[in-house]
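Just passing along the structure, written as structure tokens.
All protein chains but one are shown in place.
The block that comes next holds subunit A.
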Amino acid sequence: MDLLDIIGPVMIGPSSSHTAGAVRLGRVGRLVLGEEPRKAKIFLHGSFKETYRGHGTDRAIIAGLLGFDTSDPRIRESLKIAKERGLNYEFLLIDLPEAHPNTAYMELWGETSIARVTGSSIGGGAVLITDINGYPVNISAKYPTIIVPHNDQPGAVAKVTSVLAWHGINIARMSVARQKKGAEALMVIETDQPVDDETFKEIKRLPGITGGFTIPPL
């Protein structure tokens, strides 16, 4: 806990977990998609499912998908703004076994890509992203985070971490997830220093690396 999180954050009400945290979940969804979302199916689980209208959780997630911050007054009007910007959304109710009570699963479509993200709002506005495009992950979005899909072969992780080391970027946490041996895998690296565009481009050019995106601290 941090003193400035106790007298803070500055946020649009009414609930840090159901509003501020929900905005952050939407923002992660937008970052994973990497472009303007055109269509979104948002599945709400648990307390999100029961109370989303009264807490403005729907407006909050859409606001995040539109790229708004937790203190942006446009959160209130986000459903209307979504319409103006051509984002078609739908909220559906779901039961996810063993998921945190405040969990959302998002299916997102842009002009060129599709993304699937599951995340929970775990209290006080903090979030935990648990699944990206079918890969189990564990992302707090408190640190600069890079997410790097790669071919599951020896040396892929070492190449990425040595680029980071070369640029003086310290790794706070890292994990690797894969769906099956030898296929595509996903590297998630949370760092102490932000990974600048040039360094990230260098990583994406490495052999065996098939893409990637970054999530700044939200």
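Keep in mind that, in the parts below, a residue touches a chain if its C-beta (ideal position, glycine included) is under 8 Å from a C-beta of that chain, and two chains touch if they have at least 3 such contacts; residues count from 1.
Here is the rule we use: contacts and distances are computed from a predicted model.
K.L.:
Under which of the names "L-serine dehydratase", "Spermidine/putrescine transport system permease protein", "FeS assembly ATPase SufC" or "Tryptophan synthase beta chain" is the non-displayed chain listed in UniProt?
P.N.:
This omitted chain is identified in its UniProt record as "L-serine dehydratase".
K.L.:
Using the definition of touch stated at the top, determine which of A:Ile61, A:Ile75, A:Ile129 or A:Ile215 touches the missing chain.
P.N.:
The missing chain is touched by A:Ile75.
K.L.:
Touching the hidden chain in the full complex, which residues of subunit A are there? Just list them.
P.N.:
Per the touch rule, subunit A residues meeting the hidden chain are 1, 3-4, 6-16, 19-20, 39, 47, 50-51, 53-56, 58-59, 71, 73, 75-76, 79, 82-83, 87-91, 123-125.
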